[in-house]
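Just one protein chain is left out here, and the rest sit where they should.
All chains are identified by letter, namely A and B, in their written order; residue positions are counted from 1 within each chain.
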Amino acid sequence: MKTRSRDAQRPDCARSVCPYCAVGCGQLVYHRDGKVTSIEGDPESPINAGTLCPKGSASKELVTHEGRLIWAKVRRPGASEWERIPLEQAMDEIAERTWASRNRNWVDRDADTGERIGHTTAVAHLGGATLDNEENYLIKKLFTAGLGMVAVSNQARI
Amino acid sequence: MKNERGQRHNYVERGVTVGFLTDPTLCIGCKACEVACKEWNDVPSDGGARAAIGSRSYDHSGDLGASTWRHVKFVETETEEGLPRWLFLSDVCKHCERAGCLEACPTGAIWRTEVGSVLVDDDRCNGCGYCVVSCPFGVIDRRGRPTAEIIGSIAGTAPSSGSSEAVAGEGGAFKCTLCYDRQVEGKIPACANACPTDSIMFGPLVDLKEYAQVRVETLHQRGVTDAVLYDGQEGNVNGIHAMSVLVGGSVGDAAGDAADLWGQPSNPTAPYAYLAASWSSALLTVVLSAVACWLAFVL
Partner (left out) sequence: MAEAHPVGFRWVMKAKERGTKVIHVDPRFSRTSAQADLWMPIRAGGDLAFLGGLISIVLKEKAYFAEYVEAYTNAGALVHEDYQGPDDLGGLFSGWNAESYDTSTWQLERDADGVLVRDPTMEHARCVLQVLKRHFARYTPSMVEEIAGVPEQRLRAVADHLIAASGPVKTAAICYAVGWTQHSKGVQIIRAAAILQLLLGNVGRPGGGLMALRGHASIQGSTDIPTLYDILPGYLKMPRGGVGETTLDGWCATHQPRTGWWANSRRYMVSLLKAYYGEKATHANDYGFGLLPRVTKDHSHFHYWLEMADGGIEGLFLMGQNPSVGAQNGRLERKALAQLDWLVVRDLVEIESATFWKDGPEIERGELVTEDVKTEVYLLPAAAHVEKAGTFTQTQRMLQWREQAVEPRADQRSEAWFVHQLALRLQAMARAESDSSNATADRDAALLSLDWWYPEVEHGAIKGEPQTEAVLAEINGWRTVDRQAGRAAETQPGAVCALDRENHVHHGPQVAGFSELNDDGSTACGCWIYSGVYGPDGVNRAYRREPVGRYGHGWGYAWPMDRRILYNRASARPDGKPWSKGKALVWWDDSLGQWTGHDVPDFPVDKRPDTAADLNGEGVAAHPGDAPFLMQDDGLGQLFVPEGLVDGPLPTHYEPLESPLANALYAQQSDPAAGRFDRPDNLFADLGDRRFPYVLTTYRLTEHHTAGGMSRTLSRLSELQPELFVEISFELAGELQIEDGDWVTVVNLRSAVEARALVTRRMMPLRMGSQDGKPRVVHQVAMPFHWGSSGPNRGDVVNDLIPLSSEPNVSIHESKALLCDVVPGRRPGDRELLQWLEQRYPELEIARTGGVANVGHGARSASDDASEELV
């Protein structure tokens, strides 16, 4: 009488994970023409068995609401408004500022002992608990192992 | 009994009457049902009135209405030992066995589906509001423009404060559809699907009734002696398809105190009862008039 739906294997359904708390509820993300049409709990997940809390249940609105940012913007020093900026230009400028601030404040060696320190504390980073592991990995690899930034922190300092 | 998530039923095909059993002893007041309902059914925001705090506890949705098809009511009370007791119950349209709204609808916009639920056909509703006054539970309502300051207009689904913008479906009558579109697809309603603790149970009505009896007995054995089943057998609706276990009333009380506490009529009576009486008296009047005329004629 009842059949397993296996919605998860439909081409218009992606298997995802809720972006709110750390319980890690499975989500089925239904989409059509490149737009999310509905998000429900994944019934096969041993974590949530298809259920979702009010936040998880609101995930469709989270990803589709009109308040989401879609364009890169910049606020120039002293300006009172945002201005649009092409994304590539923004990336170039951010790279230039990172490069300049880091180089200007580079500590190569300890002034007293001469021991190599190889870091900068003048460029900092905050955030990570909402990002993917792969993203955090790249952040740490570039910022710390590449650029020598040590002021790297996030919400997870329990 | 359990909610069959991720499976396809064929209740529509087979004409199985389905319903809900909502159990506050399992409810954590999270309101997932309210959100899941609105997300699936694209119901606009209507709650969020500021300063609705206080005696309503964490409840900002207020009541069931045209844009609130699931509503979690919060009751703050205390135990005999003087400790807090906080009760939650998710309320919904009862899909009455004999539905006042349906019987009152002059355009035939309200109909009963294959699964026994009561559904409003938006296209045929002319917004007359007869159904609104005919619901003994105060469920169905016409969608108006909110008067209070409403939060959450950014999503484009909600009218902003004092909005002059039209609301989708404004003027028409709305209420829970028991997710009829999901029933057709064989999926359980969005609220029951989301409910993290299975406080909202969905299934064939006969199974739910059986389960409800067992549940109430189990609760009594566990010391929840004030648990009663609210199934609309009193009054004239001939039973409801969205039943609840109620707690918080007097022990041994059929459902009276508890019903009062949760704002439910203990004796749900649709106006067709009065209509029947009116028709009887009208008929009597006709008969008496006829008799009087006849007598007058004869005499």
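Following the convention adopted for this analysis, contacts are C-beta pairs under 8 Å (C-beta built on N, C-alpha and C of every residue); 3 or more make two chains touch, one makes a residue touch a chain.
A quick note: this is a predicted structure, and the numbers were derived from the prediction, not measured.
K.L.:
To test your reading of the contact rule: which positions on subunit B touch the chain that is missing from view?
P.N.:
Residues of subunit B in touch with the missing chain: 26, 28-32, 34-35, 38-39, 45-55, 57-58, 60-61, 76, 78, 83-88, 150-155, 157-158, 196-198.
K.L.:
Take the complete complex as the reference. Which residues in subunit A touch the chain that isn't displayed?
P.N.:
8, 14-26, 29, 31, 34-36, 39, 44-49, 51-59, 61-63, 65, 67-82, 85, 87, 90-95, 97-99, 101-106, 108, 110, 113, 115-158
Definition applied: only the chains that are shown with their structure count from here on.
K.L.:
How big is the gap, in whole Å, between where the Cα atoms of subunit A centre and where those of subunit B centre?
P.N.:
That pair's centroid distance is 42 Å.
K.L.:
With touch defined as at the start, can you tell me which subunit B residues reach subunit A in the complex?
P.N.:
3-10, 30-32, 34-36, 39-40, 154-157, 186-187, 190, 193-196, 198
K.L.:
Taking the complex as given, what residues does subunit A use to touch subunit B?
P.N.:
1-5, 7, 38-44, 48-54, 56-58, 60-61, 65-67
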